[in-house]
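All protein chains but one are shown at their positions in the complex.
== chain A ==
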């Protein structure tokens, strides 16, 4: 099992940013998600976030909404998410689960943390869990030995950044812009300032997500962040592919482009 700590150490030693890829479990199919994520790792992703599909993804844009809807229609359950994590972790990437809070709340925080750790998962990203409500999850994650990642946003004042960073153990997820997930034509100018403000409040790595979709953008972000997070752009490749084989080729190609980007 590769830890987040090892990933960022390695990237730092190579004088580059880490590449983090996102895919929801069960998309395009249960096995297809493992195959696509494995292809992403083989082509250069250091970390994979497996999305736990949720019925009400209120911070996701249309691309991820579409993928999640297909996954839920395919009948994806939490057991499938854990199996996906298990499959992807074998590829050698540090594997996280990104999830809205309610599925964990319902499954049971301790049980989820334990089962995720057993599956080889190294932590979670919880975009709608606020520090005020985080106590049960921090405790359960600590007990199970998995990392916690929370988000900061351009709107976050410094004292809030400090509070959120204080809940994180793996890295801090800096949302590059005010908005939902999805590739954009350019990376928000707010991102660099946010990374700076976050660094002033934590020694943890800071990764930037939201709106990054190509090699040039990855290079731009890699110049100031410890990691570059890409989700919707991978999903878009899979949605647009006429069949599974060309979908895999397309995500592999994108991952290679992004991997070159973070090394520029």
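We adopt the following convention: contacts are C-beta pairs under 8 Å (C-beta built on N, C-alpha and C of every residue); 3 or more make two chains touch, one makes a residue touch a chain; residues count from 1.
Rule of thumb we're sticking to: contacts and distances are computed from a predicted model.
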For this session: Assign the chain not included in the display its UniProt protein name, restricting the answer to "Amino acid ABC transporter membrane protein 2 (PAAT family)", "Protein-methionine-sulfoxide reductase heme-binding subunit MsrQ", "NADH-quinone oxidoreductase subunit N" or "Tryptophan synthase beta chain".
Result: "Tryptophan synthase beta chain"
Problem set entry | Hidden partner chain, touching residue among A:86, A:105 or A:257 | A:105
Exercise. Taking the entire complex into account, which one of A:5, A:114 or A:160 touches the absent chain?
Worked result: A:160
For this session: Quick one: say which of A:127, A:170 or A:247 touches the chain that got left out.
Result: A:127
Seminar exercise, completed: Among listed residues A:21, A:61, A:123 or A:209, the absent chain is touched only by A:61
Problem set entry | Touching residues on chain A - with respect to the absent chain | 54-59, 61-62, 65, 69, 72, 77-78, 101-107, 127-130, 132-133, 150-157, 160, 164, 175, 178-180
